[in-house]
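The complex appears here minus one protein chain, its other protein chains still in place.
Order as written gives the chain letters A, B and C; numbering starts at 1 within each chain.
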Amino acid sequence: MDNISYKEVNEDVVRTMTKTGWKYWVALILCAGLAVALWGVPWGYQIYVGQGVTGLNTPTFWGIYLANFVFWIGISHSGTLLSAILFITATPWRRSIYRSAEAITFFSVLTAAIFIFVHMGRPWNFYWTMPYFTTRQLWVNFTSPIMFDVFAISTYMTSSVIFLYFGSIPDLAAVRDRVTGWRKPVYTYLSLGWRGTDAEWHWLSKSYTFFAVFIIPLAVSVHSIVSWDFALSMVPGLNKTIFAPYFVVGAIFSGTAAIVTLMVCFRKAMKVEKYITLMHFDKLCMLLLVMSLLWSYINVVEVFSGWFANTSAENETLRYRMFLAPHSYMFWLMILTNSILPLLFIFRRLRTSIFVCVVVSIGINVGMWIERYLIVATSLPRKFLPNMWHDYIPSLLEISVTVGSFFFFAMLFLIFVKVWPSISIYEVKEDIGFPMRKGFKRH
Amino acid sequence: MKNLIIYIITAVIFVVTLGVGYLIADQYLGRAPEQPINFSHRIHAGDNEIPCMYCHSYAERARVSGVPNVQRCMGCHKIIKTDSPEIQKVAGYWDRKEPIPWIKVHNLPDHVVFPHKRHVKAGRKCQECHGPVETMDVVKRIAPLKMGWCLKCHGKYDVKNGRECWTCHT
Amino acid sequence: MSGILTRIKDKLKSYRVPGYRTKFDYKWTMVVDLDRCSGCEACVVACYAENNLPVVGKRDCDVSRRFSWIRIERYVEGEYPDVKVKFIPIMCQHCDTAPCEIGCPVYATYHNQDGLNVQVYNRCVGTFTCATYCTYDVRRFNWFTYKWDAPLEQQLNPDVTVREMGVMEKCTFCIQRIRVAKDTAKDEGRKVTDGDMQTACMQSCPTDAITFGDMNDPNSKVSKLAKSPRRYRLLEELDTDPSVIYLKRVMDDKKGSGNGHGSSHG
Partner (left out) sequence: MKRRDFLKFIGAGGVGTGLGILFGQAIKPPGSKLIPYLIPPEDVIPGIANWYASACTQCAAGCGILVKIMDGRAKKVEGNPLHPISGGKLCVRGQAGLQSLYNPDRIPGPLRRKGARGTNSFEPISWEEALSEVTAKLKELSDKGENDKLYLLTSALSGHLGRLTDDFMAGYGSTNTINHDLFDYRNLRYANSAAMRLDAIPHYDIENTQYLLSFGADFASTWLSPVNLSRGYGEMRQGEYRERGKFVQVEPRISLTAANADEWVPAKPGSEAILALAIAKLIVDSGHYTGADASAWKALLAPFGLTYAAEATDLDKKKIRHIATEFMNTRPSLAIGGESISAYSNGVSGLVAVNILNHVAGNLGIKGGVRANDRDLFAGTRAKKVGPGIDALIRAAEAKEVGMLLHYNNNPAFTTPGTVKAAEALKNVPYIVSFSSFMDETTVLSDIILPANMSYEDWGDHFADPAPGYQVATLMQPVISPVYKTRSLGDTIMELGRGVGGAVAEKMPGGTFADHIKESWSKLYSQNKGMSASALTFERFWRDTLATGGWWPEGAYKEQKLSVTPKRVARHVSKEPAKFDGAATQYPLHLISYAQAGHLDGRGANIPWLQELPDPVTSVVWGSWVEINPKTAARLGVKMGDMVEIESPHGKIQSPVFLYQGIRPDTVAMPIGQGHTLYGRYAEKRGANPIEILPSTVDKRTGVYALNSTRVRILKTGRPGDLVKMDVSTDELGRNIVQTIAPGATGKVPPSSHH
């Protein structure tokens, strides 16, 4: 990035926000349309008719919606957590990608949160899950893992948004100074009168660091709590002590993979290859490799300890998950994508191959989705009383909603790119170094 | 620009207050529907001091207090004030062997179990929930009949298990 | 200062969520004698009639959405000709440490003053958590708003709410009957005694396999039956402390399952 001038950075980033080709519009409208058609409309129908339109049944009360919820929460760990860890460890290659990563966090938490309402029987009463004083003297159940979720996710969402916003203030100011028309007042408001004084930089840096430190345990706790939705039950296959770390690792794993996928698309679409270089992919893929190994390790431990315990309930769940119809093929697909394919990243050449990156990262995302799906769909159908066992097959409507959520997410991201500086201008500039001193080289 | 914001704020306030108004109407404004017969509780319970449970005879014994049957009306009005047009309406129903289709003023949703019996036996006055009916020409709902209102009273009288969900909900 | 504290305490008490009781007014308990149970399912129909359970039809039965709050499970073991068939009626076990109560975020299910695990339909938001956590698969969900073909709806029991879509439900130990019994007892100025009320399933059981009563009363029939050496509770190793006590079936199966197991609580 040595041959880039400050001006170029500014212009490139503003260009991503102001210059919109027709293809982009088509993509955006397509995403929005599909999100409504595949998610909005079926969801409306489901609210009107009842949860009976899903494939849920008596032992399997949680299905694909819960899997989606966990999946999107997992994706959310990409950004904020990654960004914060890399910030604290002062990793230089973070700078050009962290902004989009944080946005991904926010959008995926949003999608995940909506899935909670999608899976509720009476979503119009959702506000009963919030603790507030009422004349009816009703309270919420603080011992419920679902309540933990409500708090954890709302806290996480709020902090993520603040984290994203704080880091963006100088850039918003930069944008403010370069746009005209209706954008001008908007960014004027948003940049909070940022002028770039030393004091402002000082406080920004302080608060940003504070949030970075604050958000790491928060992110870990959020996914632990999500795992407790399952792990605190007694259902064989869900009641696992290892679930919290398993979910956190899985979350980072899938989140990183999501970033890789999105970065490939983003740099291609917005022509910002000079900011997101192969070096970035190299590092991200290394992270993926590490996470894959960790994930595989925990998976092996889980299966081993389940097998070793040799209780009827545990055995049956494992057998059902790994060897019996209708879900066993998914299990082995997951092993392939999550444990075996990432091993390709041992080789530097493959780490820097965009094609391999795309294939493997999409594979990991599919695999991680399957993991969440299997946790729900192969544990609940095999609970304690064999008489009540019943397989779960998602209905078309549920699948449609699932697919729709991806379009919804894509739509949010496409909008984000247009309204927010999606690459951190000031930090990229830090990377470039001082322009007045020609010949300055970073080490 | 500034104007736009003002307009937006005005619109938001309008919409919000619209909702608030609706809630007030729904929750707190009682209603006094028009009944098929202009029955006056003021005359019966107020001026003539007929006890409530003379007509609403099930209140002490059952979940519902019961509307008086037409026979009960005619029991008195065979003799009393037979020339009044309203009484003639009642007589008309009686002659046609038709019950009088009264309109419900106090209505509870199905998932609420409200036994009049227990409340009467605990010594509650009818007026505590129904208001000063003996002064009303047209009966009007004065209480919101909402859960918070129920609980206020249950708290006030320290009802045993009075805050248990299943004391009132089935 | 202490005055303010008391007031805050009082205020919080009014908000105190129900369910932290150790002593109960009554301790309703059901004893099911598996040696008497013939598996005839009279209890199942009784429950349908008493509790307004909807009939869901073949398609929904196929995806396991049948509504019976009490069900008979069968377990068949052995190969021809040494086949043993065993029955067990399973309804909500009204666990004292119920997994479902932990799960519900809005307290739609909680432990009431009678030791019952109750479900408040109008509070339920339908997160399915209770049903997922339930280890006995006894919770039923209103997948749709069910309709009765006229005039079948004339049979519906007015003492029991007809549930709307999106609400979880389960066996209530016929709480509406308990309410009537308590009402009568209160009129007579006494406590509910043994024999004042029967649950619908107990009432119908031709072999008298089901007994229901108050465990707090040492002279009640359930208290006596609960001391039987045949006593065990379903999936006792999960420590849910159920209020339903089963009496082992007397049977000469070679496995001798349960001998010495679970009977240590007698």
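Here is the rule we use: a residue touches a chain if its C-beta (ideal position, glycine included) is under 8 Å from a C-beta of that chain, and two chains touch if they have at least 3 such contacts.
If you're wondering where the values come from, they're calculated on a predicted model, not measured in any experiment.
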item: Chains in view touching the one left out; value: A, B, C
item: Contact with the hidden chain (one of A:139, A:156 or A:389); value: A:389
item: Touch with the omitted chain, as defined above, among C:28, C:48 or C:110; value: C:48
item: Residues of subunit B in contact with the chain not shown; value: 6, 9-11, 13-26, 29, 31, 33, 58, 61-64, 66-71, 94, 97-105, 107
item: Chain not shown, touching residues in subunit C; value: 33-36, 38-42, 44-46, 48-50, 55-58, 61-62, 64, 66, 71-81, 83, 85-88, 149-152, 154-158, 200, 203-209, 221, 224-225, 227-232, 234-235, 246-253, 256-259, 261-263, 266
item: Absent-chain interface as seen on subunit A, which is shown; value: 312-313, 316, 384-390
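The criterion applied here is as follows: only the chains that are shown with their structure count from here on.
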item: Averaged-CA centre spacing for the pair subunit C and subunit B, given as whole angstrom; value: 36
item: Where subunit C touches two or more other chains, by residue; value: 14, 107, 123
item: Contacts with two or more other chains, residues of subunit A listed in rising order; value: 137
item: List of subunit C residues in touch with subunit A within their complex; value: 14-17, 60, 63-66, 73-75, 90, 99, 102-107, 123-129, 131-133, 135-137, 139-145, 165-168, 235, 238, 240
item: Subunit C - residues contacting subunit B, complex; value: 14, 18, 25, 107, 110, 112-113, 116, 118, 120-123, 159-162, 175-176, 179, 183, 186-187
item: Parts of subunit B lying in touch with subunit A, wherever the complex brings them together; value: 1, 146-149, 151-152, 163
